[in-house]
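Right after this comes subunit A.
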Amino acid sequence: MECVTCGATFRGLRLCHSNPTHDTSHNRPSSHLHKPSSLPSTSHSFLKKLENVPLRNPLTRRPPHRRPSYVEHGNTKVICSVNGPIEPRAASARNSERATVTVDVCFAAFSGTDRKKRGKSDKRVLEMQSALSRTFATTLLTTLHPRSEVHISLHILSQDGSILATCVNAATLALVDAGVPMSDYVTACTVASYTNPDESGEPLLDMSSAEEMDLPGITLATVGRSDKISLLQLETKVRLERLEGMLAVGIDGCGKIRQLLDGVIREHGNKMARMGAL
Partner candidate 1 sequence: MTDRRRINGPLEGTIPPVFLTSSTHKSIIKRSPTTLRKIFLKTGLTPPATGSAFLELPTPSTHSTPTLKLTSSVYGPRPLPSSTTFSSNARLTAELKFSPFSTPGRRRGYIRDGVERDLSAQLSIALGKSVAVGKYPKSAIDVFVSVLDCEGGLGDAGDEAGGGVDVGLMSVLATAISCASAAIADAGIECFDLVAGGVAGLVLEQGGVVEEDRVEKSLEVGQDSDDARRGMRKNGKVTLVLDPSPIDGYIILAAAAVGYMAARDELTLVWTKGSMGWDGDSTDEVERIVDGAITASTGVRLVINEAVKERLLLGLKEMGLIRGKAVSGDGDAAMS
Partner candidate 2 sequence: MAPLQTSQQTGTPLSPAELSYLHTSLTLTPPIRPDSRTPTQFRPLVAESDILPSTNGSARMIWGDGGECVVGVKAEVERNSATSVGPRDWIEINVEVSGQRDDDAFLGMTVAESLLVPGSGVLERLVLGERFHWKVFVDILLLAPPLSHPATLLTLTTYLALRNTFLPKLISEVVEDPVFDDDWDNALPLYPVGKIPPPITLLVVNVGENIFFDPTREELSAGDVVLAVSICGKKVVGVRTLEGGSGGVGRAVVKRVIKESCEVAEEVFSNLNSVGEGD
């Protein structure tokens, strides 16, 4: 998908509510196309019974707060489920003024190129958790649910750059689906600073892991249609004069993702309404 102003392109992006079977945007380059196959597989005797038991969208029969969202940025794949607002599980999460947002990030051991198990107290995981919980604590209308907790649990199934940004987008989708009140979408993307041979200095949108290794880049998240940045992370050095251009591209990219999220959510809502779930 082309970004309007800068012409930067996202990698294949796939967003879906609850289930990859209901994905909407197939914009994935065919290079890493692996057929996502899905069909209800049941015992034979169940199939006979199918007429009596209407097989509805599996997510509607799920208990509330258990509906995960699934987001792919290229080969980065994240599943997020939101539980809440619930009674805080730990006493430390109880605040009489507002709801607290807790985040669990879990890297699947098979997500990287080599198998690696990350513990719960891994530095990088903790940092991501605190960044995410602070971002969403400002956007969610936490004052509506005092003395409760909104728990976001993120599972990274496959990593190929822009992990934090993917997590933000997945969490937004899941929060909207769970019906947690929030002021607007929070969408995120990454921008790399890149020097062309002809010194034009065009920033790159949406870094893959190979690009993340070599290029300095930022992760930024914006709130809704406004240009307000709610998360900005820079882990390397970037030339100051480059930063403004990168921000402009990033904000544009976030707006683009917001449109995509909005489309997915509306379609999902329509589908739910058609099925009579709403």
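A few notes on this one:
Convention: a residue touches a chain if its C-beta (ideal position, glycine included) is under 8 Å from a C-beta of that chain, and two chains touch if they have at least 3 such contacts; residues count from 1.
Selection rule: all candidates are chains of the complex that A comes from, given by their letters.
Computed from a prediction, not measured in an experiment: that's the story for all the values here.
Note on subunit A: across the options 1 or 2, its touching candidate in this complex is 2. Those residues of subunit A that touch candidate 2 in the complex are listed here as 19-21, 32, 34-46, 49, 52-53, 55, 58, 61-63, 66, 68, 75, 77, 79, 81, 104, 106, 108-115, 117, 120, 153, 155, 157-160.
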